[in-house]
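Yeah, one chain of the complex is gone here, protein chain that is, but the others are all in their spots.
Residue numbering begins at 1 within each chain, and the chains themselves are lettered A, B and C in the order written.
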Amino acid sequence: MRYDVTTAPIDVRELEAAVVHPGAGAVCTFSGIVRDNSRGQTVTHLDYEAYAEMAVPQMRKIGQEIRDRWPEARVAMAHRTGHLEIGEVSVVVAVSCPHRAEAFEACRWGIDRLKESVPIWKKEHAADGTFWIEGEDAKPVGR
Amino acid sequence: MRYDVTTAPIDVRELEAAVVHPGAGAVCTFSGIVRDNSRGQTVTHLDYEAYAEMAVPQMRKIGQEIRDRWPEARVAMAHRTGHLEIGEVSVVVAVSCPHRAEAFEACRWGIDRLKESVPIWKKEHAADGTFWIEGEDAKPVGR
Amino acid sequence: MAVAIAVRVRFFARLRELAGVETETLQIAPNSSLADAYDALRARHSSLPARDGVRGAVNQEFAGWSERVSEGDELAFIPPVSGGRR
Partner (left out) sequence: MAVAIAVRVRFFARLRELAGVETETLQIAPNSSLADAYDALRARHSSLPARDGVRGAVNQEFAGWSERVSEGDELAFIPPVSGGRR
């Protein structure tokens, strides 16, 4: 199990290596990438801000929840913070399991939980301004 | 789109790089790994055999089926053949999409279709003998 | 009994920008709730939004608004996380 919040580029292979073991037949890896558009607008870059002292324990909690549901799963998660350019990896969840159905399910469950409960925020710099992204809402900076 | 059947080790990052583009916000990657056990028996290694001239077109067909269902998906698939040791990657399906739900769904659909329709066979070398794995069945070699 | 306890407050993301501070110390009556603490902070930083849409955390764990705060606690007030479309 490995949980990182880091300003350095995420090494996806390293996270996968952290979950692989001789009994694991399946690895499912989700990577979130900075897209060049959002809300129909061109995006130039992002800034991510984290409450790191809480984010890492929240990730660990999600990892434990995954193990409660899929006891054979091994989990690694990382979220990047700071300035990110288009095409850079912002978040990774890697899960290994003996078989593939549970690897997919556990990985998807992990990223969904991470997105709703890990205190990390996205500031989007787009053609129409700069916004804090709060769930479904984009709130202009300063208001 | 990229479809490989190869005796060389699979470079997972290279396949992911083949599906990433500025509009892709989500990459889901499945890797199948050689496990150290099967049917309750210790496995020592595997041999994969392919009908390569048919396997690559079948992969391409699956890629097209994915694009019919998820038009924004980009797909890369690779299957290794020959002698594989425990822990080695035998198969990879990488899919990018704008958002994560479709990336997970398309990737899972891709590996499920690959496993049922791409002519590649697994010979399992285990503590209790050598077997051809045919779907749910393990058939002893020579019978 | 103490007339006031001191808690450490942290703001994040949009709330940090609206409050204009990242961390501060708040003196508050013993036995106050997380809601009481937030209301006291709003009196000080008028641009902070109403409680709905804000979550509170005490000592790095999400907490309900009625949770009591204690001397030395770290309180955090945080907007919805980035979530993003599934």
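We take it that contacts are C-beta pairs under 8 Å (C-beta built on N, C-alpha and C of every residue); 3 or more make two chains touch, one makes a residue touch a chain.
Every value quoted in this text rests on a predicted model; they were computed, and no experiment measured them.
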Those residues of subunit B which, in the complete complex, touch the missing chain: 32, 48-49, 51, 53-54, 57, 112, 115-123, 132-137, 139, 141-142
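Please note the rule applied: only the chains that are shown with their structure count from here on.
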Greatest separation from subunit C - chain, by CA centre: B
Distance between the centres, which are taken as Cα means, of subunit C and subunit B, whole angstrom: 49
CA centroid of subunit A to CA centroid of subunit C, Å: 25
Per-residue multi-chain contacts in subunit B, two or more chains: 25, 100
Residue list for subunit C, restricted to those that touch at least two other chains: 84, 86
